[in-house]
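Here's a structure for you.
Just one protein chain is left out here, and the rest sit where they should.
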Amino acid sequence: MLLYDQRYRSITIQIFALFLLMLGAAWLIDNVISNMRLLGRSFSFNFLWQSAGYDINQRPIAYDSTMSHGRAALVGFLNTVILAILGCIFATVLGVLAGVLRLSSNWIVSRLITVYVEIFRNIPTLIWILIFGAVMAESMPAPSAFRGDDPASSMIFDAIAITNRGVYIPSILFTTDLGALQLGPVAPSLNWLLIFAILIGSVFANRALIAHATRTQNATGIRPKTWWKSILIFLVPLAVVKLSLGVYLDYPELRGFNFAGGTHLRNSFLAMWLGLSFYTGAFIAEIVRGGILAITKGQTEAAFALGLQPGKTMRLVILPQALRVIIPPLISQYLNLTKNTSLGLAVGYMDLRSTLGGITINQTGRELEGMFLLMLTYLAISLTISALMNVYNSRIKLKER
Amino acid sequence: MRKSVFVGAFAASALVAGLAQAQSTLEQVKNRGELVCGSNTGQVGFGAPDANGVWQGFDVGFCRALAAAVLGDPMAVTFVPLTSQTRFSALASSEVDVLARNTTWTFTRDVDLSLTFVGTNYYDGQGFMVNRELGVSSALELDGATVCIQTGTTTELNLADYFRINGMDYEPVPVDTAAEAQQQYLAGACDVYTDDVSALASSRAAFAEPGDHVILPEVVSKEPLGPVVRQGDDNWADIVQWTLFALIAAEELGVTSANVEEMKTGSNNPEVGRLLGTTGGFGDMLGLDNDWAARAIAAVGNYGELFANTIGDQTPIGLARGLNAQWTQGGLLYAPPFR
Partner (left out) sequence: MSDTHAQTVSYVRETMLAPQDPPRSQTGAVKWVHENLFSGWINTGLTLISLLVIFWLVSGISPWLLNSVWRAGSLSECRAILDGTSGACFAVIVDRWHQLLFGFYPPALYWRPVLALLLLFVALAPVLFTGLPRRMLAFSALYPFIGYHLIWGGSLWFPVTALMGFGVGALAYLLMRKLNNLAAIFAAILAPVLWWVFAAGPLDSALYSIMPLGLDFVRSDRIGGFLISMIVGVSAISLSLPLGILLALGRQSDMVFIKTVCVVFIEFIRGVPLITLLLFASLLLNFFLPPGTSFDLILRVIIMLTFFASAYMAEVIRGGLAALPKGQYEAADALGLDYWKAQRLIIMPQALKISIPGIVNTFIGMFKDTTLLVFIAILEPLALANAIRADTNWNGIYWELFIFIGALFFIFCFGMSRYSMYLERKLKTDHR
């Protein structure tokens, strides 16, 4: 029998498993087809081109209720991405800060951070998001409190208004508009693309400068001063852009029911952003703390013995080693945060799950197609993040020779 | 350990799982001995569990009447709380027998989603509630306002249409549940709270200072709310439909939960006789017994009583009958004749 022959055993088992899997898949698909027929439904993605009919408050790209469900899903997708990126950044900042401070010799600070970490780690994210949403809505002043000659509340620096409908901050506008780049459904502004391109160019120029400095140091032993050149590399192009495009700040001001102008960070966004960042930050703090503790004291002492200054010890000896411990669990925290953005509906944040996976499925009744797209998109986002982070991880990994 | 865990789950599944055979909904309900009714996760006055876990409310009352008509016991109902997102698939997948969850009757739902709306148990319309301090007297003054709105409902679409047609701008604040929407509105996170007028009134009734809030006169949509069943089981749709009509007709004919027994014999109106099953044998035609309507009325009262007990003037909700009065009194309730 094939099963008892060492040579064919593995193949036999695999073919058997493949057979079982295909049988199972066929059964499931057959069920879906007969269920769909029974309900008189068809499997089609046509609904994506039908008019959506609902409005979305946070629109990174142009959208109104006459546009299609597909467009609404795209808006939701962009909102998810925005939240995920900003959340990961803020959570990292919080986490690193808290992780380092928890190791501080300052008794009260380390206790306070411990309380923060334990409280946030042990209460579900969803509750935190709801609490942050409630704090924003309940304890901040209403826009009407800013009205009148002697208002109950006033704006910070005349630029930032914190209200119970969100935070209004100044936005950056241009007097000269270069137009927008038509890229299928999205149309990013050329002004911003230009600024990004210049910034990236500056980063590369700066890197080249530093590499040159290192080469000079290696050759002559004297490191040329670079700091003023670096500043120039970053500032000069930006100054040119500011003058040529006419950059100015648009301040929010009270008009009618609400503030107008500026950028409106809505309560829903803030609740998600803060809730996710503080929650994930608590986990990152533990990871960072663990990473630093994992480096033995001998490493520091050895670095000091070599005559390295404390700053350089941290930068050249401790951090590269700690990072190696920190990065892999950090990746999974980023993934968790990204996946948790799907809780947006709890506070009405219009992310992918609220638009495509919520209202669109509701209004069109296309659960199967909608859920299929939803899961696929989240999967793609997750795989992209882990691929990017794994590349980074393999770059800083200990190169064993 | 490993195997035993499996069996535990299997045992649990065998018990909780009800494999529905290919039988009609009526047979399923009768075999099961109880009605499974899809209800709201919690809407004041229309459907919410009380402190003892007993469901109360206007839509809940309809399910109780239906259970009384079909099974003879108004308490033989399991209420499955459904969100606005899960409600239609729960119905389509036979998880619930009937959906009584303030669901608006629309073309696409009726046709495209293959549902059957059997009638309207509450005629509603979408309105706006604002704080009196704002000094707004018409919805047309709401340009630029922040509007709190429950997602996944027709309200959202109506709102978008209304503001677009009138060339006004607004900032939607979508919320998941009615409770959340009230919270946001009371905190001032939105200027306007829009929902069905009945829901607005019931929310306002529970506010600390109901007088501080006005419901604007504009009603921007038609919202006929009614019980829904699956398409394809006409007999079951008939039963649900005529239970609703029986409650409405009972009010018109003066049959109440108190006098239903004496009306059975004491009335010389032949329609009352047919309704209460003393003549005509209408119950048999539905596949029930002839006492079905009498039991439904005895259980929750006629439409008027049910209304008065759950959402009427005397309750904290304090809704007027308005459109939901009998056609003889200027309302829209019009049960087809029992003939």
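Which chain is which? They are A and B, in the order written, and residues in each are numbered from 1.
The rule is short, and it goes like this: a residue touches a chain if its C-beta (ideal position, glycine included) is under 8 Å from a C-beta of that chain, and two chains touch if they have at least 3 such contacts.
From a predicted model like this one, the values you see are computed outputs, not experimental measurements.
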Hidden partner chain, touching residue among A:Ile195, A:Leu345 or A:Ile359: A:Leu345
Option from B:Glu27, B:Asp73 or B:Glu95 whose C-beta touches the chain left out: B:Glu95
On chain A, residues whose C-beta touches the chain left out of the figure: 3, 10, 13-14, 17-18, 21, 28, 31-32, 34-36, 38, 101, 104-109, 112, 118-119, 121-127, 130-131, 134, 138, 335, 339-343, 345-346, 353, 357, 361, 367-368, 371, 374-375, 378-379, 382-383
Positions on chain B contacted by the hidden chain, ascending: 1-22, 40-45, 48-53, 78-83, 85-86, 89-90, 93-95, 177-180, 182-183, 186, 203, 205-208, 316-317
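Note that in this section only the chains that are shown with their structure count from here on.
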Mean-CA-position distance for chain B and chain A (Å): 42
Parts of chain B lying in touch with chain A, wherever the complex brings them together: 84-85, 88-89, 92, 108-109, 112-114, 133-134, 142-146, 151-153, 156-157, 159-161, 164, 170-176, 183-184, 187-191, 231
Chain B contact footprint on chain A (complex, rising order): 39-41, 53-57, 64-66, 134, 136-138, 142, 144, 164-165, 255-258, 260, 266-268, 345-348, 350, 354, 358-359, 361-365, 367
